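Please read through the structure below; I'll follow up with questions.
Excluded from the complex is one protein chain; the other protein chains are retained at their positions.
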Amino acid sequence: MTAGSSPDTFPRGFASDNFAGAHPQVLERLVACNHGHAMAYGDDPLTAQARKAFSALFGQDVDARFVFNGTAANNTALMAFAKPYGAVVCSDMAHLINDESTAPERFLGMRLLDVPSREGKLIPEALEEVLGRGHGVHGAHPVALTITQPTELGTVYSLAELRTLVSMAKAHGLGVHVDGARIGCAVASLGIGLREMILESGVDAISFGGTKQGMIFGEAVVYLKPGLGDDFPYWQKHGMQLASKMRFVSAQFLGLLENDLWIENGRRANAVAQRLLEAVRGLPKVEVLYPVQANSVFARIPAHLVEPLQKETFFWPWDERQGLVRWMCAFDTQPEDITRFVSILERFLRA
Amino acid sequence: MTAGSSPDTFPRGFASDNFAGAHPQVLERLVACNHGHAMAYGDDPLTAQARKAFSALFGQDVDARFVFNGTAANNTALMAFAKPYGAVVCSDMAHLINDESTAPERFLGMRLLDVPSREGKLIPEALEEVLGRGHGVHGAHPVALTITQPTELGTVYSLAELRTLVSMAKAHGLGVHVDGARIGCAVASLGIGLREMILESGVDAISFGGTKQGMIFGEAVVYLKPGLGDDFPYWQKHGMQLASKMRFVSAQFLGLLENDLWIENGRRANAVAQRLLEAVRGLPKVEVLYPVQANSVFARIPAHLVEPLQKETFFWPWDERQGLVRWMCAFDTQPEDITRFVSILERFLRA
Amino acid sequence: MTAGSSPDTFPRGFASDNFAGAHPQVLERLVACNHGHAMAYGDDPLTAQARKAFSALFGQDVDARFVFNGTAANNTALMAFAKPYGAVVCSDMAHLINDESTAPERFLGMRLLDVPSREGKLIPEALEEVLGRGHGVHGAHPVALTITQPTELGTVYSLAELRTLVSMAKAHGLGVHVDGARIGCAVASLGIGLREMILESGVDAISFGGTKQGMIFGEAVVYLKPGLGDDFPYWQKHGMQLASKMRFVSAQFLGLLENDLWIENGRRANAVAQRLLEAVRGLPKVEVLYPVQANSVFARIPAHLVEPLQKETFFWPWDERQGLVRWMCAFDTQPEDITRFVSILERFLRA
Partner (left out) sequence: MTAGSSPDTFPRGFASDNFAGAHPQVLERLVACNHGHAMAYGDDPLTAQARKAFSALFGQDVDARFVFNGTAANNTALMAFAKPYGAVVCSDMAHLINDESTAPERFLGMRLLDVPSREGKLIPEALEEVLGRGHGVHGAHPVALTITQPTELGTVYSLAELRTLVSMAKAHGLGVHVDGARIGCAVASLGIGLREMILESGVDAISFGGTKQGMIFGEAVVYLKPGLGDDFPYWQKHGMQLASKMRFVSAQFLGLLENDLWIENGRRANAVAQRLLEAVRGLPKVEVLYPVQANSVFARIPAHLVEPLQKETFFWPWDERQGLVRWMCAFDTQPEDITRFVSILERFLRA
């Protein structure tokens, strides 16, 4: 058993960034505020401080709010654009449509309209087609576009690509949301800050990841336009997302934002993914599928190897029948984890 | 500033048990599992262990699941009885109807039918009247009864009272849920264990409090009848209540259940409430309103004192215009907190 | 068997105004437009004409829309005020809360907050109490008040009473809706037109009854403030209330509005109710319960007579155990129907 494991957990692998625990800097903050009493439901000083920290991050006043998990962040964020006859437009690869059960239908009460993607990215022509359909009262009426940055396939929209999509959405009167569960990886990858990438691109709201970026739990919803999130506290409450002991979410965010830890964590995860890419791309029978621009490597391996390989070092298959797999790096993945993983992989490939 | 305070928090008072932090035994467990990787979404060893611990608690196999907060616990628990044309029957004092916004309408899609209460307890005759209405397809159809134990007014149903309500509900074909956000206070108060009080009384499901009983966040939903919670993982997911790093909730519950800490915490909070009762009931112009059977004291004080008193030591008014106030004790409230609070109160009463 | 009955129907009684068929003037219009083709979904000339007829009725441009039934009229009308965390305030006697199943919770996604009533009318003090509760994000947030005119108990709000309620709602920022399923009875009773009673009182929207006022099916939702109903066509469509062959609803409304037939029908029904009142109020063991101001008589009769009496001449009990009954008159009820009914009733009372 390698260092860092115990009966409760297992050695670090390449399953997901939500298999990791919390970054020490984050956990310390959480522990440090466990004394005395504080106002509940977010009316405490740490929450005020954490909300301000987001304004500092974007270089102007923004409206940051905290919820429990990623599904909640995306869905409560999108409430700003909700209409009962509305639709949210998203990539066919989006977490929103593939991994959030019927939360959009139940909580937002809206339809999802999926747009074909290439390497995880929305195809502009396909987006235009969906936006241009128009069917009066008979169809579901697009009210918002959500863009995942980095994408679910580990690619990163360039600034130009992002702005093209935002413009198209705006031209049709839609609001624009970014799912930034791993936004630190995108910032690290592009070398462009959130202000330029998100705020100045015209995005209305972003889900800023906590859990995958190094926290135990907690996500931020940040509204970038004045007034847009005024009703958020109500959405949060009826959405069952109002933490009574909110200070413990806020404290973690303060830890995550301090010294840009979230970007540093993204940079580390990206770097490990590059090392992993280097280590596997020369291997026989291993085909890397997409550009590795963030913290995951998608590959095709012989289909019959997927299951036995998983048993020895768990990861998620993307399409088991076709041997497509996803290997994802976390902020805490180490070079020795790659060595261990690749040696197992090579053993299977040789067998 | 008294011990235990810092700029982030303030001295312990009598506002709510959700103003407290976590019990050290709970926090230690959370911190202790922050290493290595673990399966996400509850497929980890700690979660399995915590779920088993609930079966041990009830003395037989039960189905325990973990969500983020109390509103979510109540509403996901009640999904087991949901019908689109259904209604949940509750006391007019219930947290479900007074403090959970429209979560029942939005998530469960059902109506709440409130029943008049006396000292926080459902009045059996009034319950019978609501259950017997019957209006075919035209009315909302009662499908479940929810009972809060201890009640929101700090009283505790006796075993006989509880069983009367359960029988009435069962006679009309309803499921029965208990909101046990502070159930440890009821167990400590009655000296009756969960098996006898809840399971053997015929209750179908219970929200077992985490946050108010000493955790940072996290609540348990426990189904006591086989099969009742089989679809729970789906409700949890589309209800935006599936924590990816679930081990950190489970670890806390393991800490809370160890050596019956949750009962011990309830006992402590109840004891402090009794001390507070002793300290205030002799005071002039202070009228205690209900029997103090759990961890809160409700009182009437001169209405004009409510606001200035709150400013010096925060608590929640129950009806500000009438001078009704709630003073609630947490597991960490100490005798010196009472001394401090009562001296402030006396000062105001004298003024 | 009396005239007007056949195996398909039975002699006119006092069950409800929805036991009647259509007024001949209405049916003629429906039949008359059954030729040729017309644009579907309301884009036809008859619908345009009927919508204009409502503007004529109110003496200024209003936005009239047509749906299938009364439940739909009330619920789609209220969409103008809907918020996901909102509540609609209504009398505890309202059709909305007693007779529309969970349509408000499911379609509007909101809670109903019921206010105690006296003789079917909202009690202003009780309304003020509900409006003044205020519980921030924790409670359901009142967004609209709905008033039933005439009430479900056959009483009619005076102009002053109505305006008091509207003012109270407006002072708290609520929208105001009137359920006017039998509004013709109120207009006939008060001798005040819709413009003065409804529009000039500040009401925002009204459900204007079709079915109970003499149509086969169809109700109007009329928005009295510019812009309020702009999204109605979308609500109507996703609410499953868009008739494709709309001209057949519109034609009926043209028949109903012609020469104020709807008021004439209300006047007739009211007059019959007065005759019925005269005929029964002297009877031994019959106690009339409320002022008879519209088309129904509520009475208490010996409880054991309710069921046998119903079998001979059907009507709805209001509270069977207490012998409370409702006798309702329709536009087509005739003097001889009263003679017949009262002779049966007298026979039972004597027995």
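By written order: A, B and C. Residues from 1 in each chain.
Just so it is clear, a residue touches a chain if its C-beta (ideal position, glycine included) is under 8 Å from a C-beta of that chain, and two chains touch if they have at least 3 such contacts.
For clarity, every value in this text was computed on a predicted model and none was experimentally measured.
Chemist: So one chain is hidden, and I want to know which residue out of A:Pro11, A:Pro116, A:Gly139 or A:Pro233 touches that hidden chain in the complete assembly.
Modeler: Checking each option in A:Pro11, A:Pro116, A:Gly139 or A:Pro233, the one touching the absent chain turns out to be A:Gly139.
Chemist: So which of A:Ser101, A:Ser244 or A:Thr333 would be touching the chain we can't see?
Modeler: A:Ser101
Chemist: Among B:Phe10, B:Phe66, B:Phe208 or B:Trp235, which one is in touch with the chain left out?
Modeler: Among B:Phe10, B:Phe66, B:Phe208 or B:Trp235, only B:Trp235 touches the chain that is not shown.
Chemist: Sort through A:Gly42, A:Gly86 or A:Gly323 and give me the one touching the missing partner chain.
Modeler: Of the listed residues, the one touching the omitted chain is A:Gly86.
Chemist: Looking at the full complex, which residue from C:Ala53, C:Ala126 or C:Ile216 touches the chain that isn't shown here?
Modeler: Reading the full complex, the residue touching the unseen chain is C:Ile216.
Chemist: One chain is left out of this view; which of C:Lys52, C:Arg106 or C:His172 touches it in the full complex?
Modeler: Among C:Lys52, C:Arg106 or C:His172, only C:Arg106 touches the chain that is not shown.
Chemist: If the hidden chain were put back, which residues of subunit A would touch it?
Modeler: Touch set of subunit A with respect to the missing chain: 84-87, 98-102, 104-106, 109-112, 135, 137-141.
Chemist: Residues of subunit C in contact with the chain that isn't shown?
Modeler: Counting only subunit C, the missing chain is touched by 4-13, 15-16, 18-22, 27, 30-31, 33-40, 44-46, 68-72, 75, 100-103, 106-107, 211-212, 216-217, 234, 237-245, 247-249, 251, 314, 330.
Chemist: In terms of residues, what is the contact footprint of the unshown chain on subunit B?
Modeler: Spelled out for subunit B, the touching residues are 41, 79, 82-85, 109, 136-138, 141, 231, 233-238, 242.
Note that in this section only the chains that are shown with their structure count from here on.
Chemist: Taking each chain's centre as the mean of its CA atoms, how far is subunit B from subunit C in angstrom?
Modeler: Their C-alpha centroids are separated by 43 Å.
Chemist: Per the centroid of Cα atoms for each chain, what is the distance between subunit A and subunit B, given in Å?
Modeler: So the centre of subunit A lies 33 Å away from the centre of subunit B.
Chemist: So, what's the distance in Å between the C-alpha centres of subunit C and subunit A?
Modeler: Between these chains, centre-to-centre, one finds 51 Å.
Chemist: Going by the touch rule set out above, which residues of subunit C reach two or more other chains?
Modeler: 84-85, 109, 137-138, 141
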